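One protein chain omitted, others in place.
Think of it as A and B in the order they're written, each chain with its own count starting at 1.
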Amino acid sequence: MGDLPATPALISVLVVPAGVVLLALLAAAMNGALDARAAGRPAASGVAVPLVETARLLRQQRRTLAGADSVLWRIGGAGLVVAALLKVLVVPVGAVSFADIPAGIVWFNAMDVLLWALWWMLGWGANSAYSLIGGYRFLAQALAYEIPLMFALTGPAIGAGSLDVTQVAAAQHDLWFIVWMPVAFLVYAASVVAFAVWGPFAAPAGTDAVSGVLVELSGPDRLVVLAGRYALLVAGAAFAVPMFLGGGAGPLLPAWAWVLVKTAVLLGVFVGARRLFPAIRPDRLAEVAWVVVVPLVLVQLLVIAVLAAVGRS
Amino acid sequence: MLEAILFWLFGVVAVASAVAVFRTDSMARASYALAVSFIAVGAIVVQVRLDYIGLIIVLMMVMEMAIMAVFMVMFMGMNPALMPMDMTHDKRRSVLFSVVVFAVLAAAAVLIPWPARTGSPPSDTIESLGNTIMSSKMLVMLTISPVLFATIVSALVLANPRGRYDRYGDGLDRRIPEDPQRGGLGR
Partner (left out) sequence: MTLQLVLLIAAALFSVGLYGTLSQQVVVMVMMGIEVMLNAVILAAAAVWWFLAPTPDGQTLLLVVIAAMTVEMAMGFAGAIVLHRSRNSDMTDSATDLAG
């Protein structure tokens, strides 16, 4: 294992969570504004919603149920934010890379598989029927998106010839990957929305199951899970920047500013996507994912491999 | 120094959580204790510079443990409340046997005169692994592929309660198969 010098480790412990929380608050503010506009109120009234909700939930009473598996329940709830932070560690922000793991793409993939365990534990631990239904819905959805996501993450690796995220970002100096890997990018974006249980993929927390995994949560526990959803969107958007959007490349601004700008733009697209698509049923999603999306992604990988081999020879 | 501390931490966690798998009172906790054990072993494998394989172990095993927890709950129908459960047979004989096996293996590990190290590790283990499985060890990949495919097919055949004739009718003449859960494509 390479030795981590102390200063970047210290900075990453402070800066990374602060950055993720800030972007998550911005995403929640945008969502609040969109909700306010949809309800007929002026958009500006919804911008302060995340702060108001945070204050309200911090004061709200925590609750538990008889027979609840507290250990797994709280690990599932708190783990969402932790998984998001672990995912962001491999994103190179400008010249600084908090954790330049040689297999950074596989690290991201491993951390988003942790979410399988965490969302299920969140649903299971509450000892409540609707909560468990939400957890099972997440696993059904995850089985559908995981294989396409894994293939889609292999695309930039083939294009750059490396699993290291910094090298993938550096390999886009002449053409961004999103231009010639559109299918991989779309599948990746859909998977980010799915593992954050957001928008069209919000069945695990859906209103038809009395908000699924969220039903028994209250107080700081609920705040942590709701914050975790936004943090996961931030992590997905941040990782897409070195993978598909060229990393810190761009005129005028320094590299770290471009990373933040691109992350914010993609985050806005994800938050807005909630209003564009209807909710997808997980059982219907399985057939579509395995019969349509997996072959499409495999064809995309073939195209990428051919182009990369021709380009490199 | 840090490396030694980390190794001991991961080693102790691996063995302790493996023991917890069989001692805990809840099925879900047993599955995730096993997941923790795998994560610890994956971390040790990363420590010996096998980055890709270590991360793959963590990835695949957490996914499998999530699925295993679903199967546990399906078969045993337990609720999240912790109930003392001890579903074992031949407990004393198993303990005896496994202690004997541990003694033999530990004696072998400590007493065998291991040879000196031959060669040095490649600078980029991931690239060397990729080159190996695509060139000199491609036969391994060629064998694993049909084995995995056969696994998928046979597992589905075993697990599926409805065969062709249930879905397509006695003459295999139904245009759209009759399934209790229709898929998303309406096939």
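One rule holds for everything that comes next: a contact is a pair of C-beta atoms (placed from the backbone, for glycine too) under 8 Å apart; a residue touches a chain by one contact, two chains touch by 3 or more.
Bear in mind the structure is a predicted one, so any value in this text is a computation, not a measurement.
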Partners of the unshown chain among those that are drawn: B
Where the missing chain touches chain B, by residue: 3-4, 7, 11, 14-15, 18-19, 21-22, 30-31, 34, 37-38, 41, 44-45, 47-50, 53-54, 56-57, 60, 64, 67-68, 71-72, 75-76, 87-91, 93-95, 97-99, 101-102, 105-106, 108-110, 114-115, 117-122, 125, 128-129, 131-133, 136-137, 140, 144, 147-148, 151-152, 154-156, 158-159, 161
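FYI, only the chains that are shown with their structure count from here on.
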Chain A-chain B separation of Cα centroids, rounded to whole Å: 25
Chain A-touching residues of chain B, taken from the complex the two chains share: 2-3, 26, 28-29, 32, 35, 46-47, 49, 51-52, 55-56, 58-59, 62-63, 65-67, 69-70, 73, 79-82, 124-126, 181-185, 187
Residues of chain A touching chain B in the complex: 1, 3, 66-69, 71-73, 101-103, 106-107, 109-110, 113-114, 116-117, 120-121, 124-127, 136, 139, 142, 146, 163, 281, 283-288, 291-292
